[in-house]
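Up next, chain A:
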Amino acid sequence: MSRLLLPTLLLLLCGVSLMVGASQMSWSALLSASDDAWLTLTASRLPRLAALVLTGVGLSICGVILQQIVRNRFVEPATCGGLDAAKLGILVALTVLPGAGATGRMLFALVFCLLASLAYVAIIRRIRFTNLVLVPVIGLMYGSVLSAIAEFHAYRHNILQSMQGWLLGDFSRVIEGNYEIIYLILPIVVLTYLYAQRFTVLGMGEGMATSLGLNYAATAILGLVLVAVTVSATVITVGAIPFVGLVVPNLVALRYGENLKRTLPIVAMCGAALLLACDILGRLLIHPYEVPIGLTAGSVGGVLFLVLILWKCK
Partner candidate 1 sequence: MITLEHLHKAYGDKTVLEDVSLAFPAGQVTSLIGPNGAGKSTLLMCMARLLPASRGRILLDGQDIGRIAIADYARRVATLRQVLDFNLRLTVEDLVAFGRFPYSRGLLTADDHQVIDESLDFLGLQALRRAYLDELSGGQRQMAFLAMTIAQRTDLLLLDEPLNNLDMKHAVQIMQAIRRLCDEQGRTVILVVHDINFAANYSDHVVAMKQGAVHSHGPVAEVVTEANLRALFGLAFEILPSAQGFVCNYFNPSLSRELV
Partner candidate 2 sequence: MMRRAAWLLLPALVLAFLLLGSGLDFNYVIPKRLVRLGAIVVAGVCIALSSVIFQTLAGNRVLTPAIMGYEGIYLLFQAVLVLWLGTGSVARLGAQGNALLSMALMLGYSWLLQRWLLREGRGDVYRLLLLGLVLTMVLGTFTQFIQLKTSPGEFSILQSLGYTSFNRAQPAQVLYSGLLVAAVAVLVARGTRVLDVLALGRDQAIALGLDHGRCLRLQMALIAVLVAVSTSLVGPTAFMGVFVANIAYALARSARHQVTLPLACAVAIGMFLLAQLLVEHLFNYRTSVSILVNLVCGAYFLALMVRTRGTP
């Protein structure tokens, strides 16, 4: 019963997501093969659905990987500086190589994100007496320093105003032809699933992992690369969406435990479902305009995060 509940819910949300939008679209129009309806579907609705699902899956899996590497349940791209580093990377790309296309900018974002998360992991490992909340606190501070650097840089190049606009997560720009980078998340998901066992072992700490014959450093770096690719791909196509990677794995772990092999598919589905729900909400709130998903997911995720903090660290 509960096994089928989640996939059903997900499918339902996908269906609703296809139906809702600025222009009315009915299934009857589709069935009668109206060209307009088909165009809306293939050029805008389907790409958007794909981007939403992939982003949701990717971000929540990123959260899981980071949580295993840092061994802290409150770590995710937004609380380890990765998200802010990716933004900074795009900004630098825009000023250093104004001609670079989306791919070039993504490479910058990727490199910055990877370096920033490596530095973060190094800092956290140097601190001997950490606790559950100190680690994300340091990550948030680190992120705000990175974004202060980004603002400094943007202000000098007069792109501060526009930067704030386009770095906010927003799926309304997703149309056929400018979102395909997001498909990079697919192989990442597959790789993560294949390596799930290793990431679980990684989460037991360096000593345990090594004694179980795992190359700790290599696995951790692989994990960070997977995260960097996902984060940069989502930031470049839809913008920053905080807290999804944090909230979803935590809520799933509450109900299903932490064996990754078993919970990864559930985490992935829940991530997609959460983003779809937030997106539908954003499209309905001030219809026919829409609220960027960075705001809806940010609010929902942030409030859930607050609840988790209040509840989990009693």
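We take it that a contact is a pair of C-beta atoms (placed from the backbone, for glycine too) under 8 Å apart; a residue touches a chain by one contact, two chains touch by 3 or more; residues count from 1.
The candidates came about this way: all candidates are chains of the complex that A comes from, given by their letters.
Quick caveat, the model's predicted, so the values are computed rather than measured.
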Touching chain A here (same complex, options 1 or 2) is candidate 2
Within their complex, chain A touches candidate 2 through residues 74, 123, 126-131, 133-134, 136-138, 140-142, 144-145, 148-149, 151-152, 155-156, 168, 242, 286, 289, 291-292, 294-295, 298-299, 302-303, 305-306, 309-310, 313
